[in-house]
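Here you go, one structure.
Removed: one protein chain of the complex. Kept in place: all other protein chains.
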Amino acid sequence: MSKNVYIAGVGVISAIGNNVAENLASLKNNSPGMGDMQRLESNHKGKLPVAEVKLSNESLCQQLGLPLHTSRTALLSTIAAKEAIENSGVTIKKYRTGFISANSVGGMDKTENFFIEFLNDNNAGDLHEVVNHECGAVTEITADHLGISDFVTTISTACSSSANSIFLGARLIRQGMLDVVVAGGTDALTKFTLNGFNTLMILDSQFCQPMDENRRGLNLGEGAGYVVLVSEKLAGSLDVKPTVQLTGWANANHAHHQTASSPDGTGNLLAMKGALKKAELNPSDIDYINLHGTGTNNNDIAEGTAIKNLFAGNYPLMSSTKSFTGHTLGASGGIEAVYSVLAIQEGLIFSNLRFETQMKELPFKPVTKLQQKEIKNVMSNSFGFGGNCSSLVFSKNA
Amino acid sequence: MSGSELKITAHAIIRNGKILRNSETIFESSDTGSDFLREAYEEGLKIDYPKFYKMDALGKSGIIATEVLLQDFDFGKYKPEEAGIVLSNKNSSIEADVNYFETARSFPSPALFVYTLPNIVIGEISIRYKFKGENAFFVSDQFDADWLHFYVSDLIHHQKIKACICGWVESVDENFDTCLFLVEKEQKENAVNFTAENLKEIYGLKV
Partner (left out) sequence: MNKDELMLQLKEQIIKQLKLEGKTPADIGDHDPLFVEGLGLDSIDALELIVLLQQEYNIKLNNAEQGQEVFRSVSTMAEFILEKQTQYV
């Protein structure tokens, strides 16, 4: 049984595009996706920018042939997962296929519609809208639509969820339990999360500035991102042989606070170190880090400090693509995994938009201009509430 | 397959007004819901951890079950990063979600919002017991012994975890169904083999 796990396909939908090609074009054009709320109905409209997917629920439903009461979380998931499978060229029906998805809000967008009516009148409200509240139900809708039933599961570990679903997929392939795994995550913007993050006072009322000395917080985003992981054997049988592998991963816990990272980046460091070890790489082998880089005070200093300690003077190029997509929570690890694969395939390092001032605690700064460069190894970081920290390493075939 | 040398060295159940440790009832009360958890914490286990009162019900039941589970645990034996946690349930953080939603109509509470993710209970356990290794939370329709067995075996055999808390932690409408297992490589008195069958049998204990 081979330990190599290949990325055969990618799919993504976010505020900067409805598919991989559009996302790549926006990344190349330094064109961010935040703006005034268009779709979300909230009191914060006009005050807090968000990064919304430009398609309405109606047009997503129409495109997929799914009923109108389907949660947006499931719609985004289905669009991106479908693209990933098409992109891979794998006929999933022929293989033992799994679908591992992640999300943090579940069908909250529909549930909150229900509650508005329900809280005023216990007899009101459309029960259709709550049946998919549970995070797992969202995954089932997409799995059914894709026709995947061999193995389906949902991970819910906040903002690192979809990174975790990706390495879980790799494990199942390495263990020989599955041949193909569609793995990643999804989250839709909801009032619930917007209000919640607002009470935590970590939302930026301007466009976010990750890794900047004067950062003010994050912008929430939405979207979904999936990779199609395949075994070496299957990879070899494909017409277009995949060029990128998932070589390393690790997960650890800060054990510090329910939501905050420990300031010295304990969990971040454990995760990055673990992922390098698994990939059998040295810190100097990493060409690019796709940062978690949310733009909050707490995350960026914790992540930055951990990088400072791990890479000690030999800093790879790095950027936070959340400066384009906003923080897409349960989807971010999946979306950024797609960007990491694109970085290797296209030989591109994406810009950390709006960066102005280097953080005084850190001896390095992110990339501020799109760069063309051969990239062999990319590290992608995802750190979540609950202290859950994950790092993935993607590598170009030797 | 792998896993035969792994042992369930302890297990804890909270269900139907009772707390069981290794199948023995160690606390029982006619109180229900939050009152039950409070009584278990104050009278039954005499834990002193003021943060407990700030937690949501899922967090509280997770902490109580872990406290029971780790009663004989040798904390010096493993490094923090060698100790992992893998939990699951069906309804995610539904109770906290609803409670937060209620406050959001007037003054949304940040302290409630932080519990609107199921893995916060893992965070709470990690903080109190210094478990810093891999942790994961799965949402699934029912207790999935085969999956837990696979996942935890893989963590111990391939991912450098040496001790792992795993199991089910559910809280809906102030009803608790929690069943946690401690899995280690060590042989211990009363330990049973870490197999899906044994997980199922223990989880299915009539309480």
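Letters A and B mark the chains as written, and numbering starts fresh at 1 in each.
Criterion: a residue touches a chain if its C-beta (ideal position, glycine included) is under 8 Å from a C-beta of that chain, and two chains touch if they have at least 3 such contacts.
None of these values were measured; they are calculated from a predicted model.
Peer 1: Taking the whole complex into account, name the chains on display that the unshown chain touches.
Peer 2: A, B
Peer 1: Touch as defined at the start, partner being the missing chain; which of B:L6, B:L87 or B:V114 qualifies?
Peer 2: Of these options, the touching residue for the absent chain is B:V114.
Peer 1: From the list A:L66, A:A80, A:M211 or A:A260, pick the residue that touches the absent chain.
Peer 2: A:A260
Peer 1: What residue numbers in subunit B mark contact with the hidden partner chain?
Peer 2: On the side of subunit B, residues 50, 52-54, 106-111, 114 touch the unshown chain.
Peer 1: Could you list which residues of subunit A touch the chain missing from the display?
Peer 2: 199-201, 257-260
Here, only the chains that are shown with their structure count from here on.
Peer 1: So, what's the distance in Å between the C-alpha centres of subunit B and subunit A?
Peer 2: From the centre of subunit A to the centre of subunit B is 27 Å.
Peer 1: List the residues on subunit A that touch subunit B in their complex, please.
Peer 2: That would be residues 104, 106, 108, 111-112, 115, 119, 133-136, 153-158, 164, 168, 171, 175, 177, 192, 195-196, 198-201, 250-259, 266-267, 270, 274, 384-388 of subunit A.
Peer 1: Please give the residue numbers of subunit B that touch subunit A in the complex, ascending.
Peer 2: My answer: residues 80-81, 85, 90-92, 94, 97, 100-102, 104-105, 108-110, 113-120, 122-124, 126-127, 130-141, 147, 150, 154, 158-160.
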